[in-house]
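As you look at this complex, bear in mind that one protein chain is not there, while each of the others sits in place.
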Amino acid sequence: MKTCRVGLVGITGYAGMELARLLVAHPAMQLVMACSRAKAGKRLGEFYPFLEKLPGADVEISVFAPRNAAEICDLVFLAVPAGTAMGMAALLLEHGVKVVDFSADFRLHNAQTYEEWYSHNHTEKNLLDEAVYGIPELYAERIAGARLVANPGCYPTSVILGICAACRHDLIHTDDIVIDAKSGATGAGRKAAVQTLFCEVSDTFRAYSIPRHRHTPEIEQEISGLAGRKVQLSFNAHILPMNRGIFSTIYTKLKNPRIQPDSVYTAFCRTWKDSRWVRVLPQGSLPETRYVRGGMFCDIAVVTDPRTGRLIILSAIDNLCRGASGQAIANANLMCGLPVETGLGMAPLA
Amino acid sequence: MKTCRVGLVGITGYAGMELARLLVAHPAMQLVMACSRAKAGKRLGEFYPFLEKLPGADVEISVFAPRNAAEICDLVFLAVPAGTAMGMAALLLEHGVKVVDFSADFRLHNAQTYEEWYSHNHTEKNLLDEAVYGIPELYAERIAGARLVANPGCYPTSVILGICAACRHDLIHTDDIVIDAKSGATGAGRKAAVQTLFCEVSDTFRAYSIPRHRHTPEIEQEISGLAGRKVQLSFNAHILPMNRGIFSTIYTKLKNPRIQPDSVYTAFCRTWKDSRWVRVLPQGSLPETRYVRGGMFCDIAVVTDPRTGRLIILSAIDNLCRGASGQAIANANLMCGLPVETGLGMAPLA
Amino acid sequence: MKTCRVGLVGITGYAGMELARLLVAHPAMQLVMACSRAKAGKRLGEFYPFLEKLPGADVEISVFAPRNAAEICDLVFLAVPAGTAMGMAALLLEHGVKVVDFSADFRLHNAQTYEEWYSHNHTEKNLLDEAVYGIPELYAERIAGARLVANPGCYPTSVILGICAACRHDLIHTDDIVIDAKSGATGAGRKAAVQTLFCEVSDTFRAYSIPRHRHTPEIEQEISGLAGRKVQLSFNAHILPMNRGIFSTIYTKLKNPRIQPDSVYTAFCRTWKDSRWVRVLPQGSLPETRYVRGGMFCDIAVVTDPRTGRLIILSAIDNLCRGASGQAIANANLMCGLPVETGLGMAPLA
Partner (left out) sequence: MKTCRVGLVGITGYAGMELARLLVAHPAMQLVMACSRAKAGKRLGEFYPFLEKLPGADVEISVFAPRNAAEICDLVFLAVPAGTAMGMAALLLEHGVKVVDFSADFRLHNAQTYEEWYSHNHTEKNLLDEAVYGIPELYAERIAGARLVANPGCYPTSVILGICAACRHDLIHTDDIVIDAKSGATGAGRKAAVQTLFCEVSDTFRAYSIPRHRHTPEIEQEISGLAGRKVQLSFNAHILPMNRGIFSTIYTKLKNPRIQPDSVYTAFCRTWKDSRWVRVLPQGSLPETRYVRGGMFCDIAVVTDPRTGRLIILSAIDNLCRGASGQAIANANLMCGLPVETGLGMAPLA
């Protein structure tokens, strides 16, 4: 197996930490560049104490320079804020380096929707058609041929995988979807802020950004694609007093309220029977975030409620691995000609 | 202020602990009896180490005996399982002792509904008409005259208070309500069980009893009363990796999707303007369970989403205080002729 | 009971929040002033959402001005950083206002020790003799007559109360003491910082400031007083993944390694038998921070280990209530001529 040399721009957040963690176990990808203006000059292991004595620890943190990147990297992961990523991506592509971008900058096909939800201009609109939305289960082939992959948001990953089978089998009214999503606190990022201090998150529960969370248009775009019609839905986010994990409870209405629960279950199983990472739980079982912690699985339960004519889908992923860095590696694997699962065979840390 | 002598049957659960805690600060209620077959003979303070050197610590735990209760208690709190409570309540009433029952045994007016959801017979059907559902904000007058109060479930308390104003002002379609509720782990009780061990609840999130949680009929009964029509809804419960607190996110559809958010907000404020314990948060603020921890408040936010025509109500309470023992004391206050807030003036432990 | 009007300078930290919480339940103290440069102009309830609809919520936050304070306050609590407090205290005293200072500025009798451990000059050395170290169990009489009380550190409170009986009964070698202390994360304060983010504290454990934690000289000063000789000891702090509570494990050597455990236990019980808030646990029981959460108790266990000739003392308090704001109120009670326990009768929130 040939080795793919990769770089990471943006090391101070949780996605960067998680990427470094996962690359340690990757047999065909080598971290050769780590960029951060603030930390330049340090060894990566100094900044990530967990990484000492492991591959990548000795990489010297540098300031981002696309020409350097082009010399030493086949592919670069951008873990920088929306708005910053787009320009970096354009530069890297110009220099012939492939890009997996963690930000929202290339997730929405429609620049106007982007500008409406993100409140700044899109300066690289010409790349939007080329960028591929990076869910391997849906777009593996296009990802494999892409120079630029937009790594999906964590919430959207859990929701899209959760609802996919219901759309494909035309089980639900797609104009009446409510998503109640809950995320571990790593989802709030690693910036110093009073509201994400331990004592402000521990032992409490809250909602945020209701009713206009920025992941909404991305979810609507993909569900629209699956449903074959323009879908508007209600997406609502909450923060959990724990580090990792996203749990989405998806409320839908059955097209046929008298459908047998077994038929629904069978449809879900059929959609995912060959999937490596989507696990449809046995009927009667419900997912838990701990069973997917640190891994690539998306655990899905589907519950038919004949009393109310609803279909309730419950979906759990790890927000940092499946919802960010692990999915980024899966995408990079495909872009580098590697099997999608390379380096991602670990068990969840239950 | 004359003192009301009270007893507690069922000391081993969290509701009993919380009741003992709250009675310490009550100026007009004295714990004179604490019953538990398993712990009989011990001092209450031995079993509740937090209570030592405080009022109630020296009560000797005894086996439940209605005649004894009648001799020394004006009122008894029953914190025993559904099914067990009904018989005890009947005996106490026979002996002239008032009862606040924490279980579901007297919450549902309809015995058949009870038997359907709780899977055992109701042996005291004749008391169902007399029992008052104990939400002081809704039924203060009837509670004051009652011999038997059915203390509401924790989830129902948060949901009913949350949705009440929307029903009263006829803002929503009551046939299309979805409730996504999340509870701290004290809600799962204090029985030894692997699934509620620290390591099975910490750092994880899960749903349970979907789609048939036993609190559903109680919520439907009360919302039906508020709406003036028979309401069926979807109630869904999740367990949070924290001790206390319930957070209900209530998804409804607006009758008038173009209604001004300000009008909705004003309607909520009007309903609760004289309420001691229901706090409608400023527009733009969302509740957090920590701000109601250990107290009687119900914090409510109301969010109008013109994009989807939905009204989202977020409601937070402390499940043990407002959702159980504090509400029980409020009910007992009314039953004993005391101001409803007596002994309940503490601030939340934020 | 006459009402004591009090002010609070420094509202943004946890000690300020806790003080506001406790004053709600205080029958003879009224919060009339709350100062913060950053938040001036807001109502206190806006900044402390838990406080809405409770006493104190409507106080308007103002900029600190000693003359104003003198007009409306009998006593002011200073919850500002060491170095800032000393000047404010001097001004308030000049204007005839009593002061309880939460900082370390007046805890050490020796200015040179202060300057050595706190790395800045002491500008109010003349007040050091007058200031009383505010542990009511040790100095009630002097506190009652004081204009200026230095509210003790949280760790020192747990250690001094824990070790007091052993010194008084001359049970241990005071030249060989090791303290391993663990604190909830509120002890790290409420400043925005990456290292105290939820995801950096949750699910992990660490030590800090070893071997030179600033509470060391304060502990040595007081133990020296109890022992009647100059004591140097090893004090070591750790941070717990929880909000509240301090647990100190104190390792000492018995003067008489063959002493009967019962004798030691009896000595401890004798020292504290009339104490309202110090609870010596039954032999065989060990303290837990939850049993003192939110209250004034100090729970102490004393374990004699004949195998190693050691006496191990375990002491648990709530760092915010007993270790800061509750103790401040106890001190203020004494300074205002009120019974020490006024407003502090609540049960711990177990």
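Chains: A, B and C, in written order; residue numbering restarts at 1 for each.
The criterion applied here is as follows: contacts are C-beta pairs under 8 Å (C-beta built on N, C-alpha and C of every residue); 3 or more make two chains touch, one makes a residue touch a chain.
Please read all numbers here as calculations on a predicted model, not as lab measurements.
Of the options B:Arg190, B:Arg212 or B:Arg307, the residue whose C-beta touches the omitted chain is B:Arg190.
Residues 178, 180, 182, 202-208, 210-212, 232-234, 236, 238, 240-245, 247, 249, 251, 286-290, 293, 301, 303, 305, 307-308, 310, 312, 314, 316 of chain C touch the missing chain (whole complex, contact as defined above).
Annotation for chain B: contacts to the undisplayed chain at residues 14, 185-186, 188, 190-194, 196-203, 241-243. Interface residues of chain A facing the missing partner chain: 17, 20-22, 24-25, 48-54, 202-203, 276-277, 279, 281-282, 285, 288, 290-295, 297, 299, 345-350.
By our rule, only the chains that are shown with their structure count from here on.
With centres defined by CA atoms alone, the chain at the far end from chain B is A. Put simply, the chain nearest the middle, going by average C-alpha positions, is B.
Note: centroid distance chain B to chain C, computed from Cα atoms, is 36 Å. Note: centroid distance chain A to chain B, computed from Cα atoms, is 39 Å.
Of all residues in chain C, those that touch two or more other chains are 202-203.
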